[in-house]
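First up is the structure itself, then whatever we jot down about it.
Complex shown without one protein chain; remaining protein chains in place.
First chain written, first letter: the chains are A and B, and each begins at residue 1.
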Amino acid sequence: MATKANIEEHKNVWVFAEQNNGKLAKVSLEMLGEGRKLADKLGVELAAFLIGDNVKTSAETLIAYGADKVFLAEDPELKEYRTELYTDIICKKALEEKPEILIIGASAIGRDLTPRVSFRLNTGCTADCTELDIDEEKRLLVSTRPAFGGNVMATIICPEHRPQMSTVRPGVMAVPEADASRTGEIITVPVEIKPEEIKVRVIESNEKEHEGEKIEDAEKVVGIGIGASDPESVEYVKELAKVLGAKIGGSRPCVEKHIIPHEVQVGQTGKNIRPELYIPCGISGTVQHTTGITNAKYTIAINKDPNAEIFKFANLGIAGDAKVILPAIIKEIKKYKA
Amino acid sequence: MDFTLSPINKMVIKAGKDFCERIVPEIDAYMAEHGDYPPDLLEKYAKARMLGFDVPKEYGGLATTNFNLILLIEEFGKTGSTCFLPLLMNNSVAETICHWGSEEVKKKFVPPLCDGSAWATMAFTEPDTGSDPKMLTTTATPDGDDFIINGCKRFISMANKPGYGVFICKDLSLAGQPHDSTAFIIDKKSPGISCSGHYELTGLDGADTCDIYFNNVRVPKENILGKQGQGFNVLLRWISGERIQQAAGMVGVGHQAYLEAKKYSMQRIVNGMPMGYMQGFYWMLGEMKVKIDACRLMVYNAVCKQDAGKNFDTASAEVKVFTTPLIQEVTRMAVQFHGSYGYSKEYLVEKLFRIAMHQGVVASSLEINKTIVGMTALMSK
Partner (left out) sequence: MKIIVTIKQVPNVTKVKWDADGSLIRAGLPTIINPVDKHAIEAALELKEKHGGEVIVISMGPGQVESALREALCMGADQAIQLTDRKFAGADTWATSYALGCAIKKIGDYDLVISGVEAMDGNTAQVGPQMAEFLGLPLLSYALGIESDGKKVQIQQKLGDFERKIEADFPALVTVEKEINEYRVTPMDKILEAFEKEIPVWEADDVDAELVHLGLKGSPTKLRKVFSPKIEKGKVQMLEGTPEEIARQVADKLNEKFLI
């Protein structure tokens, strides 16, 4: 790194506000909540950076969720996300405004955009954090992230370069309460895109079919593990999920056996969930899985092995075979609902 | 002798493991369902360039050692799958044709065995032949530039698959001579050839072993492999290599049986402790390990003689004599380790036990090999 930043010049916390087809990404709201905390600790302003085509209404939303300022860059060419165009706009403004922190949700777009921005700004970026904090003495962003598939946590700082950048895993931070009475400033960022700057052409873009909500947003989740992966148990898990109105998630081995799709894998290499109710069935509770369920409010674990690790994460534990226990539970729940 | 594995040897093993982990399960599932090899099996081997180890490059081979081949085979053995038999057959028959064949024969028949477009077969056994070439009843009658083949061969692998087989027949043009067997390379889809259904075997799940019948099958003279009257020599030389390869596969079977037993002994809790910690069981484990290690060394020793171009007939027979009972014993112990579970199809060990039983009776019986080893010992100075 050649040029170290003149640290004193840098001030304020920025959040990149991701939108898709005009709809703000939930993770960006989570970032606003976290950014607000960081800005308050530092005693500075929180700004959101919004890029797209015709997305001004979202700017108001960002203010309601905690932004003091919104930088708004609009152009028809910005409708479809493209790494280089977005990088150009953010970097240009960051060089003028000199934020001290820039945090971005670690969504697909966030993970694509952030490294390029950080490289151009000659600064570091900590990927996929699960915790952010401020070292108030040194006025540093302290980012914590899992590494080696969640077997270790690493705390990373960026002492001599600005902005300090981190991406944060979706679902880890809470979405703050919106306050429609909040006021803020919307600053239009001039955009001028020359045709020769458009290197990547978007031929087609389709939103994938989704079965309702995502697992990370689900209020109730029934988890399926290798211990309940026989066809009979799988059927009971499905029925339980149906009577509860829950989403089905599971551990990695079940993804590998094609019992559940990768989108609903819970844990280090999958999703972090934060449901009100989590019922892991036949999941032994390796660290790879359990790091994804720590935000579950109430957990009822079912496992044949009474010493399974999963019980250490549960409120209620049932040592038994899922295909014996589940039909009984389904029956009881139906009674309650009747 | 130093059996330290070279980086190439290690990479061959790694590739074999990868093939066994990613591709063998789907092959094995097909075989379990259909009781036969998948039609594209050889294509898969050819894509991984696993056909033609000891065959010159000009005939589509790899020009590498039999040692590399047996390292690969041991990995297949560990899966308990039968799917490596055609891999062995194409390798060994291609090598055999390269050894005995004229330039034309090599050019015509070896490349299809290496690129996987032809299934190889080697056939000597008949309903009442045993290991005696004098007892052959499948005849080859000269007729102009051709021979006419009539008769039947029993327990023949891949007999019903398209490709080429080496068939050892009683050559009627040599009637009355001491050595009257001749090896013919025959296209298995020739007119006049038909096959029985598959035999139901104890092990070798999914193998396509059947009888093949010849009814006035015309074979050109050019298809004679080696010289007329050398048929039995062709067979003996082939089977010396085949026994080593078979044993390498069974070392894999035994090794896996040992690993399965070890795994189970750590999972199964008896009196609050994994049962592996009981002396009776870890003594058994130790014995299994020693037996397999010794078998592997026997195989390495014989294949190195083969690669060095030395006579390895007796060494190969010794491999069969030594390894067959030991590996069968190891797989039996592995079943025993698992208790009642070991006798159920839920666990791999029963499959390993069943496949290990074939070594004593397939590709020459244990007893005929004892005869070879014993007579060699008796006659040596």
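Basically, contacts are C-beta pairs under 8 Å (C-beta built on N, C-alpha and C of every residue); 3 or more make two chains touch, one makes a residue touch a chain.
All values reported here derive from a predicted model rather than from experimental measurement.
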| item | value |
| --- | --- |
| Of A:Asp128, A:Asp217 or A:Glu239, the residue in touch with the unshown chain | A:Asp128 |
| Residue among A:Glu45, A:Glu60, A:Glu77 or A:Asp112 that touches the chain left out of view | A:Asp112 |
| Touching residues on subunit B - with respect to the absent chain | 7-8, 11-12, 14-15, 18-19, 22-23, 47-50, 53, 62, 64, 68, 72 |
| Missing-chain contacts mapped onto subunit A | 1-2, 20, 80-81, 83-84, 87, 107-109, 111-116, 118-120, 122-128, 142, 146-161, 199-208, 210, 220, 244, 269, 276-277, 287, 290-291, 294, 298-301, 306, 311-320, 324-325, 327-329, 331-333, 335-337 |
